[in-house]
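Excluded from the complex is one protein chain; the other protein chains are retained at their positions.
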Amino acid sequence: MAKKPIKNIIKLSNDLRWQIGDDFHDNLAEGIYADAAELVSNSVQTDSGKKRFRLDSKIDKIITSKTWGFPLMFLILGVVLWLTIIGANYPSGMLAQLLLDTIHPLLKSGASSIGMPWWLDGFLIDGVYLAVAWVIAVMLPPMAIFFPLFTLLEDFGYLPRVAFNLDALFKKAGAHGKQALTMSMGFGCNAAGVVATRIIDSPRERLIAIITNNFSLCNGRWPTQILIATIFIGAVVPSSVSGLASVGAVIGIAILGMVFMFFSSWALSKTVLKGEVSTFNLELPPYRPPRFWKTLYTSLIDRTLIVLWRAIVFAAPAGAVIWLISNIMIGDHSIAYWMINGLDGFGWLLGLNGVILVAYIVAIPANEIVIPTILMLTVLVTGIAGGEGAGVMFELDSVTATGDILRAGGWTLLTAVNLMLFSLLHNPCSTTIYTIYKETKSAKWTTLASIAPVIMGFVVTFLVAQIWRLFG
Amino acid sequence: MNLSNPIYNLIIFLILSVLAYLLFRPTKGWFWIFKNNLKVNEKTVIEDILKLLFHYENSNKKGTIDSVTRGLKFNDSLIIDVLKEMSIKELIQLDGEDLSLTNSGRDYALKIIRVHRLWEKYLAEKTGFDKLEWHERAEDMEHKLSPKETNLLATELGQPMYDPHGDPIPTHKGKVAEVKGDLLSKLPVNTVGRITHIEDEPDVIYKQILAENIHIGSQIRVIENNAKRIVFYSEGEEFILAPVVASNLTIDVFEKEVTLEEDMVRLSSLQEGETASILGISKECRGDARRRLLDLGFVKGTAIKIDLISPLKNPKAYLVKGTSIALRDIQASKILIKKQ
Partner (left out) sequence: MKEKKVNSACETCPEYSANGLKKLGVNIENTDYVVALAGNPNTGKSTVFNALTGLRQHTGNWPGKTVIRAEGAFEYNSKKFKLVDLPGTYSLLSTSQDEEIARNFILFGKPDVTVIVVDASRLDRNLNLVLQILEITDKAVLCLNLMDEAERNNIEIDERTLARDLGIPVVPTSARFNKGIPELIRTVNEVAHGIIFCDPHRIKNVPDNINKAVKKLSAELKKQFPGIPNSRWIAFRLLEGDKRIIEALESGELV
């Protein structure tokens, strides 16, 4: 398209701008509001004589009060997480029963009846299908509970108050108060937490929120934490308090995650993302009763299903890879065996082992399949009885039996503690990495967000292992 | 290597961490220093010398080879080589030890200063970088922008006349507006005026000014001025400065009998239960942040009161035009009100 000759217009506007001075924008904004005030005075009548009961401000006074503000907040977050974890158990069990214990054998027998070669059957059914089934069984129920609850709180208007209450802490870390919400959202799913950072309007603070979201322990990692804590932490204390001890350990890990989140936010804002919050402003909207069913529906469509779909897309190839490395032989042993062997030394240094590291490498797509993969690989390399064959991920109904397999694989209390730490501090799952890239459109920040936590994980587990051994 | 001994492992780790710290610590890390040294080229040196000489000229100081080598952090032999070349290009006049700018040298210097101040303006208006960062970033950018990019930037910023510190920005023709006013340290008691310039060098003093939360554009009244300290009243608060710090503030003294609006105070001083009306937003609040506040209804004449205080005291939510809007105290200090 031909460019129009607008030089004279630009020049005129530059000259005029010079003449009217710096206050132009202020004058214009004030002028518009003055017009608005005139219009309102002509047509709006407020009957201020009637004192009305301001429910809003009553609620606000409690929610943001010095005494009740923080306890209420923790209580609500606690209840949401509790409902999610406990409430998801039952449907998760049913889905596992259906997808893993019923459909999987059916598929297997179906495959053998049509004479499918063992490798195709293994690759598709034991690899791809099993990984996808696992992700759905473990991921869907907690997300289907967590997201609607979260969305209800959001629609009601509570979440902006949380940002308001916590802003002072985030300010110290050089971050934005709204990061409190994206962090809480991360307890459900980090990928959703990353998307939620859109509510933060200044780019610097938004990047900090994106990069540090991974430190929120997500739904995919809660079950791992709970299982390992129950087996190992619960066992070192008298059985009367074992339940309490393992719950305490899991909560401790989640709080440690928040500590790391604040620390990393602070470190980022002091180094690569220097600066101060320039545009902090937060509207505290009036409370509006959320419409329950509509919220349920939209949060399912908008959040749960989108995230689940992405997870499945990434989990399917992971299942295939897991099956392949356990079944393709190099010399006398499978690829998995060689990988585990190669990483055992490094793993030992970190107080972990080769199996755990390999499981975390192949299970990047979804934290949900880490435990099944670890169990399968442990059985594979130790040769103890259990499981359903090379490359077939499994989990046991009995916690004790799971513990027996892990102990046979050489696990100690140190391994358990460090696994819990590493489960918190490692790279985000591939769904989250992909989401970070989509939101930032920057390979640099995506790399930083992916690599930094895993380095922290190495450092922390290394230090714990060495000090443990020094005094142990 | 035997890795089973935790003590050895911890020692190796410690050594590696110290090494990483020395290499990569912010700004002083060896890696960054090395990287910066690679970037130094002749153009940078020429432009820095021109700028320095221009500042000398403005403050009636004489430029000498010695003062230039001491004033810039490049190594001496490089500076002397560059000075020779500059005199061949007729940017400067070399008269024995003495250095002075030629007309073309002065024009060149003005162009660099234009980019520097425009970039500071840009950082202030469009980014969230800390004030302490502006100068250094502009020092870097002034060597990079082409004249065309500079003019585009100026248009985008609306042809600003002053940079955020109150220094005039030269136009593309080299016209410089003048800064009115006297140094705060020289003003007698009871002088009333407005802060028009805050000098950002040296760093140490600038940091002190920032820590006091002194705002450009604020009206002030001098309360006390002696060799020990200078006290002035502004926006409902008293500020106490050492004379050396006060000499970095320029005040435009009101000529006529203008009385200071003594009841103009900062929003941050509003107490719960009080109502006030907004008088305006301080010049210290700029760019997007300022526009956002205006959009949210923080305009002259609007009634305002505290709606909620967060459990940790900061931020506070203010009721403006029927809506509760939370602001941090630092922002509230940049909104001026009159209590009722």
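What to note about this one:
When the chains are written out, they are named A and B in that same order, and each has its own residue count from 1.
By definition in this document, a contact is a pair of C-beta atoms (placed from the backbone, for glycine too) under 8 Å apart; a residue touches a chain by one contact, two chains touch by 3 or more.
Quick caveat: nothing in here was measured; it's all calculated off a predicted structure.
The missing chain, though absent from the display, is touched by one residue of A:Arg17, A:Arg407 or A:Arg469; that residue is A:Arg17. Set against the missing chain, the residues A:Leu28, A:Leu75, A:Ile255 or A:Met329 yield one that touches it, A:Leu28. Of the candidate positions B:Asp107, B:Asp288 or B:Asp329, contact with the unshown chain belongs to B:Asp288.
Looking at chain A, the residues touching the absent chain are 1-6, 8-10, 12-13, 16-17, 19-20, 24-25, 27-40, 42-48, 50, 52, 151, 154-155, 157, 160, 198-199, 201, 283, 285-286, 291, 294-295, 297-299, 301-302.
One chain of the complex is left out; on chain B, the residues touching it are 152, 155-159, 288, 291-292, 294-297, 321-323.
In the analysis below, only the chains that are shown with their structure count from here on.
Between the Cα centres of chain A and chain B there is a gap of 40 Å. Contacts from chain A toward chain B in the complex involve residues 10, 14, 17-18, 21-22, 24-26, 29-30, 33-34, 57, 60-61, 64-66, 69-70, 164-165, 167-169, 171, 177, 202-205, 270-271, 274-285, 345, 348-349, 462-463, 465-467, 469-470.
Taken in their complex, chain B has these residues touching chain A: 3, 6-7, 9-10, 13, 26, 127-130, 133, 155, 158-162, 280-281, 287-297, 299-302, 307-315, 317, 323-328, 331.
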